[in-house]
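Only one protein chain is missing from this complex, and each of the others stays in its spot.
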Amino acid sequence: MPEQRRIIFQHIDEPGYAPDLDCYRRHGGYATLAQAVRRKPEELIDEVKKSGLRGRGGAGFPCGVKFGLVDRKSGKPIYLVVNADESEPGTFKDRYIIHQDPHQLLEGIMITCFANNVKAAYIYIRGEFPLGAKILERAIAEARAANLAGPNVLGTGYSCEIYVHRGAGAYICGEETGLIESMEGKRPYPRIKPPYFPAVLGLYQCPTIVNNVETLCHVKHIAAIGGEAYSKIGTPNNTGTRIFCVSGHVRRPGYYEFEVGKITLGQLLNEVCGGPRPGRKFKAVIPGGSSAKVLRVGERYKGKRKVGTEMVDYDWGIEDIPMDFDSLAMIGSMGGSGGVIVMDDSVSMVEALGNINAFYAHESCGQCTPCREGSLWMKKITARMVHGAARAEDGALLKSVADQIAGRTICAFGEACAWPTQSFVLKFGDEFKAYAEDRKASPPDAPALV
Amino acid sequence: MIAPPKPDLIPVNIDGREIAVPKGTNMIEAARLAGVDVPHYCYHSKLTVVGNCRMCLVEMGLPAVDPATKAPIMDVVSGKQKINWMPKPTIACATNAVPGLHIRTTTPQVKDCREGVMEFLLINHPLDCPICDQAGECKLQEQATGYGRGYSRFIEDKNVKPKRTQLGPRVTLDDERCILCSRCIRFCKEVAKDDVLGFTDRGSYSTLTCYPGRKLENNYSLNTVDICPVGALTSTDFRFKMRVWFLKQTPSIDTESSVGANTTVWSREGVIYRITPRQNDAVNDTWMADSGRLLYRAVRADNRLTAVRAAGTDGTLEPAVAAAAALLRLGSAAVVGSGRSTVEEQYLARRLAAAVGAGAHLVARVGAGDKLLISADRNPNVRGALLTGLIAALPEPQLTGLAAEIDAGKVKTVVSLGEDLVAAGITAAQLAKVKVIYLGTHANATSAAAEIVVPTLTVFEKQGTFVNQQFRIQKFAAAVPGPAGAADDLSVLAKLIAAVDGPAVQGEIHGVWTALAAAIPQLGPIAYRNLPSGGLLLDGAAWAHLAFPEGETLHHQPAARPA
Partner (left out) sequence: MNLKPATLQQIEEVIPHYPVKRSAALPLLHLVQEDQGFISPEAIEWIAAKLELAPVNIYELVTFYPMFRQKPIGRRHIKVCRTLSCALMGSYQTCAQFEKQFNTYRGEVSPDGEVTIEFVECLASCGTAPVVMIDDELHEKVDSAKALELAVKIKAQAQGK
């Protein structure tokens, strides 16, 4: 069985480990920050570039490239906004960092701020983490008192305040420009890009870096061991570790940190998570948060892929897929936020889609036409199907509506709400048809999901 | 020989057609210049771009260059530079011209985008066309016909929202029809500077709302009705009154102040139903004040003058003119012109005054400017009086000069061209000392006391020009005929001039202009019919020394006061 490599989650659930500064320091905390502030900021950015770190919030965008895009010529202050809005269904990792090891996050924040000459950092934490917000505020106060954050960090003359800013229950605040609008006190309508790329016109129209909580923790470790060393962890172009959050119908759901690409989906579900529940078989897996396209157990994925410098054939079942960004994208889904949702043969896929569609219809901000109207339409169709009035053409209609949304919206929420419908209908079309023919298409003891 | 494009123009390509556009032009405007319609809802040329309706999605491509050398990559087949077309469509409103930008609007993908957006907009839209005022000028109708699929696949229940909200005294809101384009919110915030509208709730349940307890009642609220692409915001005054396709549109000018906002008068069979702004990017953009829209009510007001009155005559025009001429030939006359008269009328008034040796006066109307489209000068055409030489200095609000002359016995006859002398400070006693010849549209204290009354036409019933605060001469046309007893102002004035043996002058617009052009060098080369619809900027230097009352408004900065 592959071994976890707990770099970020080293101290999570460790008996006796407390979220206070003393505990963090006893375990070597802030030594990296002390070293980092003696280096040139450009060097630190270089380390992140060399590390190959990709964002852990869902998009997987190369972090070093993001730092490189920041407009440093405008003379405007540069801001860091920490995306602690963790709301992608199936994802539960940032929660533990915030509640149990907040100083790791703060150290990652301060190193990132120093490297990018950030004027102030805001931690946008979802409103449903009220205790987490308090824990962070206490940690920030401790850090400030020890000159690790705030004015004149460690006597260097560099100052950077960190503030906690609570959200209030909107998934769209996890979208970077929606987050920025929310921080500005407006309705969180994502901005059109171009021209509002956060690196150029972000918070208060100033250059802004938006990074996920876990990503910033990785920056700390990169600063500690060097970008080159970090890049050897994981697999090429998919470096480092990431925290997989497995939920749903497995024996041992939970969070597991592995080197990216060094574990397959089958190993994760069967060996690490103990396989399906007694008497059940796996049916479907969503590998990267509910926005990711669903995988059907029994599918095969074939083609050619680049390994090293050569093109090599691959012929995979669902269990063979290496859990990294590129492989999951290659077989038609995505690594996303690392949230793996597992469904067994007790589940009606139409009901599961109904549950997902209700989520997106509820969370759509309503700014642009396709997502606003399309997400609610898809929800109404699946709700009607689940309540006994399905028609033969509903599967095709759902797919057609989803096709009219993806690629046509202001932000990626369009893809996020369209991909589940597209993939469920494509891969489980038989169940959608069965609902029209016979209402009792769901398995007898299927959980109510709608 | 085709001249090369000016250096600050950027070449772009719309559906294979090359055009050069100014820097900063977005692709909806560029396409318009190329004769291509890019459908849209939320985009408005005078408001910030939000890109939320997604109707203007088009395919975009940029010329391919080698990333290292920047050398153009050529297409071997066509011999032209290869174009890298973006796989995802882009919104035209937010895409600004860069050299070599290519846009395609007729591909299957663009067609599918438009059909998709149309379908989405209609799924929660109520089937209100038969009862909706917007029908006939509704962007949803037009674009559904032009770019929609033609049928809907939606069989679920539509969202229900508040349907008949009085947003304020003049605007009615139907939230079910609203397509959430946010034009009204942006207008209120950015132009009217009255941040009172917003969206509540979220997703498909988002609802346009005025803050509870507040009203949309600023003096520009009806502009939101103009720019609303659907029948969500409608004019309460116009509600259910007339189908727009029956209405004739006539270009006119708002006479509320010297801004001279361009308007359109909508009428049918001699009845005016509404007034809307007419676009003039140099004067009023696409806006006008609510108060200016109500002015048409004066056409059928109860105190409208409809009968010629002159003692000892049969109530027709000719004897009245003869009687007036007899009075004027006695001498000691004064002419009170008006800042609300047209340039042509003011010119004839000057000719009349000269013919009888009368002094000319004007009445000023000054109020507070609102820094937008109502200026401090509530006369639309004081500058016309200056231009025609009817007056040489700015008028006063009260006719103190004339009052003194009356008391001194120097003036025995007053011709008033629509001005109420009593309101302008002439006392009842002074009025009793003179004989008044009143040419005007509505009854007032002066017309009641006048010896001779000739009803004339409102701005909606005649044609002519006004000179606005920018010294821009703008023309307007007649939308409806005047009431039976009224006479055209130019015709009456010309008859009067003839009757007092003044030099003959034509009593209709083109003839007057021939004379005007001869008298005023600036107007020399222009014929009335050739005046551009956006007006013509004249040179006001000759009057730069005068202390005009206007402050700053949209598109007008007052010149620095002379020392």
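Going by the order they are written in, the chains are A and B; count residues from 1 in each one.
Throughout what follows, a contact is a pair of C-beta atoms (placed from the backbone, for glycine too) under 8 Å apart; a residue touches a chain by one contact, two chains touch by 3 or more.
Please read all numbers here as calculations on a predicted model, not as lab measurements.
The missing chain, though absent from the display, is touched by one residue of A:9, A:67 or A:171; that residue is A:171.
When the whole complex is considered, the residue among A:249, A:293 or A:408 that touches the unshown chain is A:249.
Within the full complex, the residue among B:54, B:202 or B:435 touching the omitted chain is B:202. The chain that is not drawn here is touched, among residues A:67, A:359 or A:419, by A:359.
Of the options A:11, A:126, A:293 or A:408, the residue whose C-beta touches the omitted chain is A:126. Within the entire complex, the positions of subunit B that touch the omitted partner chain are 195-202, 209-214.
Contact between subunit A and the unshown chain involves residues 86-92, 94-95, 126-131, 161, 163, 165-171, 182-188, 204, 245-249, 253-255, 286, 290, 339, 341, 343, 347, 352, 355-356, 358-359, 362-363, 365, 447-449.
Following the convention adopted for this analysis, only the chains that are shown with their structure count from here on.
With centres set at the average Cα position, the gap from subunit A to subunit B is 54 Å. By the touch criterion stated above, subunit B contacts subunit A in their complex at residues 49-55, 57, 88-89, 91, 94, 112-113, 115-117, 119-121, 123-124, 153-154, 156-157, 159, 179-180, 199, 201-206. Residue ranges on subunit A touching subunit B, taken from their complex, read 170, 187, 189, 192, 194-195, 361-370, 372-377, 380-381, 384, 397, 400, 404-405, 407-410.
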